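To start, the structure under review is shown below, and the notes come after it.
Up next, chain A:
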Amino acid sequence: MESLSNRKKVIEQKPLTLMERLYLPAIVKGMAITFMHMFKKKPTVFYPEQQREFSENWRGMHSLKRDEEGRERCTACGLCALSCPAEAITMIAGERQKGEENLYREEKYAAVYEINMLRCIFCGLCEEACPKEAIYLDGPIVPSDYLRKDFIYGKEKLVEEPFKK
Partner candidate 1 sequence: MNISLFYFVAFLSIFFSLLVIFSKNPVHSVLYLIVTFFTFTVHYILLNAQFLAIVNFIVYMGAIMVLFLFVLMLLNLNKESEPAKSPLLKIAGVVAGMCLLVTVAGSVKTLHTSNPIVLQSPTLGLVKNLGKVLFSDFLLPFEVSSILLLSAMVGAVLLAKREPNDA
Partner candidate 2 sequence: MEAAFVIEKFILITVIFTVSLLVAMYSTYAERKVASFLQDRVGPNRAGPFGILQPLADGIKMFTKEEIIPTHANKFLFIAGPSLAILTACIGTAVIPWGSNIEIAGRTIPLQVADVNVGVLYIFGVVSLGVYGIMIGGWASNNKYSLMGAIRAASQNISYEIAMGLSIIALLMSTGSLSLKVIAEQQSGFWAHGWFTWNAFQQPLGFLIFLICAFAETNRSPFDLPECETELVGGYHTEYSSMKLGFYLFAEYINMFVSSAVMATLYFGAYNFPFMHHLGLSANMISILGVVFMMLKIFFFIFFFMWVRWTIPRFRYDQLMNLGWKVLIPLSIANIVLTGIWITVKDIYFK
């Protein structure tokens, strides 16, 4: 039957000629190709010393941001935990006491804030859900570790360093 699209290709299978059946020319050709590859430029990036630039929309480790006066922005509203499809975020809210105004921006703050990095899928929905612009996935690659419990990151790892005065 005639092919409608006319894209069908009929492949002819000829029996091998003597030259082809000898294999040696083909082997020599192959070896020449592999030999040429010895002198090609190597695309290797020597990782710990040399790091490739991340793309602009790269999503890495989370960080909890501070405002311009160095106060934590997070108000423990729980929207990030709610939006998280992997259920990786938990938190316990605390009330700001007198004299802590320089530490927390709002009256309510996250006393405990934990992200389970084994559950996290780095989708960035927490970032989008946050009304206070407190969480961003702008960190590096999450490092490997030996124990599961070490992958639950608390505030000490997540909160950004205070500004230097």
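Candidate selection criterion: all candidates are chains of the complex that A comes from, given by their letters.
Methods note: contacts are C-beta pairs under 8 Å (C-beta built on N, C-alpha and C of every residue); 3 or more make two chains touch, one makes a residue touch a chain; residues count from 1.
The structure presented is a predicted model; accordingly, all values stated were derived computationally and were not measured.
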item	value
Candidate from this complex that touches chain A, chosen among 1 or 2	2
Candidate 2-touching residues of chain A, taken from the complex the two chains share	27, 30-31, 33-35, 37-38, 40, 42-44, 46
